[in-house]
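Here the complex is missing one protein chain, while the rest keep their positions.
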Amino acid sequence: MKRRTLLAASAAALALATGGAFADGHAKTKVGFIYVGSIGDGGWNYEHNEARKKVQEHFGDKVETFFQERVPEGADAERAITQMALQGADLIFTTSFGYMDPTNAVAAKFPDVKFEHATGYKREHPNVSTYSARFYEGRAVIGHIAGKMTKTNKIGYIASFPIPEVIRGINSAYLHAKKVNPDVEFNIVWVFTWEDAAKEADAAKALIDQGVDVLMQHTDTTAPMLKAEEAGIMAFGQASDMISAGPTAQLTSIIDDWAPYYIARTQAVIDGTWESKDTWDGIEPGMVAFADMSDRIPEDVRAEATQMIEDIKTGAYKPFTGPINKQDGSVWLKEGETAADFGDDGLAGMSFYVEGLTAEIPN
Amino acid sequence: MDLSAISPTLLLASLMVAATPIILAATGELIVEKSGVLNLGVEGMMIVGAICGFAIAVESGSPTLGFIAAATGGALLSLIFGFLTQVLLSNQVATGLALTLFGLGLSSMLGQSYVGIRPPATEKLDIPFLSDIPFIGPILFNQDIIVYVTLALVIGTWAVLKFTRAGLILRAVGENHDAAHALGYKVVRVRLMAIAFGGACAGLGGAYLSLVRVPQWTEGMTAGAGWIALAIVVFGAWRPFRVLLGAYLFGGVTVLQLNLQAAGVAIPVEYLSMSPYLITIAVLVIMSSGKAKAALSAPGCLGRIFHASS
Partner (left out) sequence: MIALEKRPEPSKLWSWATPILAVIATMIAGGLMFAALGKDPVESIRTIFWDPIFGEFAFYYRGQLLIKAGPLILIAIGLSLGFRAGIWNIGAEGQYIIGAICGAAVGLAFYPWDSFIVFPLMILAGALGGFLWAMIPGILRVKFNTNEILVSLLLVYVAEFILASMALGALKNPDGAGFPGSRNFRSYPAAYNEEIITGTGMHWGVVAAFIAVIFAYVLLARHLMGFQIKLAGQAPRAARFGGVNPSRLILFCLGISGALAGLAGLFEVSGPAGQISIDFNVGYGFTAIIVAFLGRLHPIGILLAGLLLALTYIGGEAAQSSLGLPAAAIQAFQGMLLFFLLAVDVLTNFRIRFGKREVA
């Protein structure tokens, strides 16, 4: 507790020394971003940084953005976030799950700074918000397309770590592929990394060698897409448009578009209307977007996919709608029931496969 | 589970691809260590090779020029190590680690404008008739040219070490630099050449990753391959063919575990993922506990500083 007051006092002293914090009317709003990897990864961190650039573009001179890349989770993250707060940031986006506890710890020391943590669930202080995207909505759409497009009925899935986010994606894609193609089979390879081009490429190669003709990935580099292009099969991109890696292979890509959210939250800080809240947005507000659909997708499939996107947007369709059983055959969702976000068996903490998937979730 | 989905032919073919960067880097390091120098900067030289090769291949449109640039880049970087350790007599372990740190940073800076680009394709050498032989055809005669260059390099290294005067001098310098110096051999010059050769090989290994195996540029894409290469040199007891064997073993288990996962084998994934490391250790234990003691074949002066007037 002593440290807390010490730092708060120092921050207050600093605010006085530098002519007042934002609340007291300094000219520019400072917005900081913390990235876990390199902004050149072409995936997760790249998209967050693209959104930062759009914030800068949108507000022009009124806002100053700054960032720090390759910040390891844990003690280093806490220092990096504190550093930004000390440097006078008014709003800080921490864009990796592992920043959850450090973000809340720093937020306690800087009550006047607003914090936004991506993909977490802890909001221990009134100046912390959390936000995430319903990527599984996008995976439902690509699952549908994959089920229709596969000839071998084997779909390859390169997965990073067995966390709820990834498991949710596998379930969503599988359910929708199975719905349109009962013979479909998912071959899942866990690579235990978010970003290791060589390993992802080897995993893609292994899947392709075993007769997979549609490839999905939940890792960050374009290596699987490149391998799909080489082998002449189809694939879906992840996080960004990967069309340059797979001009013919890419059917479409799920794109993380954080810009609308970042702009809205920055605006809220400028207006003084910012409040702590949890945001879990999907296709509707544009947090989950799609790359242009390939011409290889037949007209009717494209129409179905577009319809599904529309229905998810309007809320007419929820990707996890019963009847759905768990892998062990027990009932998860009854006929017509939709999955809750939180609680036992909620989407947020999903840690089981749905019925039909044959592999086991590692831990 | 569907084991029949795993085709041994394709498995062996991918094994050779997966092992190639490690073989290249490890063969280079083998020569370096044979000369009595321990360069722990393999990872740094590989990644610099990866970006040099990638950038030049993209700019010129020629993968061949890319590979030449990669070898040059790796060799130049290794000469920083060479200058520090051979001329300024700095500690080799620390200098090698510093080289890795520097190489990782340098490569990311060089590579900033090459993210998300596709390099020109490296040709596959589809040897007519031979590649149609069932089973061994696709494995042996339908690979890209670097795979063959790598095999030739291993054979060449073995032959040079065993049969030539140059190989003899190299080994003499590595075994006992004072004696070699007394015999009139230029210890520092020999070692600098070995270091540059090691750098060039590591650079080629890196470029193989960025131009063939993946193929693209991402920061830090070697992801520890340089460390594995170092381990494989020790595993191979400083002998070229055992290095080749070690790299195939490691690459093979890596590819196999991914294939087993893809086929849905009921072995827990976490054990499969650890298996390349555990199996490599296990094999080494078995080999070194036999009558041929691996540790004894380390070059006598490995890692020791040489100063002529001492």
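Letters A and B mark the chains as written, and numbering starts fresh at 1 in each.
Heads up, the rule we're going with is that a residue touches a chain if its C-beta (ideal position, glycine included) is under 8 Å from a C-beta of that chain, and two chains touch if they have at least 3 such contacts.
These numbers were taken from a predicted model, which means no experiment stands behind them.
For the chain missing from the display, the contacting residue among B:36, B:103, B:138 or B:264 is B:103, taking the whole complex into account. When you scan B:67, B:114 or B:235 for touch with the missing chain, the hit is B:235.
For the chain left out of this panel, the touching residue among A:162, A:224, A:237 or A:319 is A:162.
Counting the whole complex, the residues of chain A in touch with the unshown chain are 2-3, 6-7, 10, 14, 32, 38, 66-76, 78-80, 82-84, 86-87, 97-98, 101-102, 105, 120-121, 161-164, 192, 342, 346, 348-351, 362-363. By the touch definition given at the top, chain B reaches the unshown chain through residues 80, 84, 88-91, 93-95, 97-99, 101-109, 112, 219, 224, 227, 230-231, 234-235, 270, 273-274, 277-278, 280-281, 284-285, 288-289, 293-295, 307, 309-310.
The working rule: only the chains that are shown with their structure count from here on.
A straight line joining the Cα centres of chain A and chain B is 36 Å long. For chain A in complex with chain B, the touching residues are 38, 40-42, 46, 156, 187-193, 195-199, 201-203, 205-207, 209-212, 221-223, 226, 244-245, 358-360, 362-363. For chain B in complex with chain A, the residues that touch the partner chain are 1, 5-7, 10-11, 14, 17-18, 21, 108, 111-112, 115-118, 209, 213-216, 218-223, 225, 254-255, 258-259, 261-264, 266, 268-270, 273.
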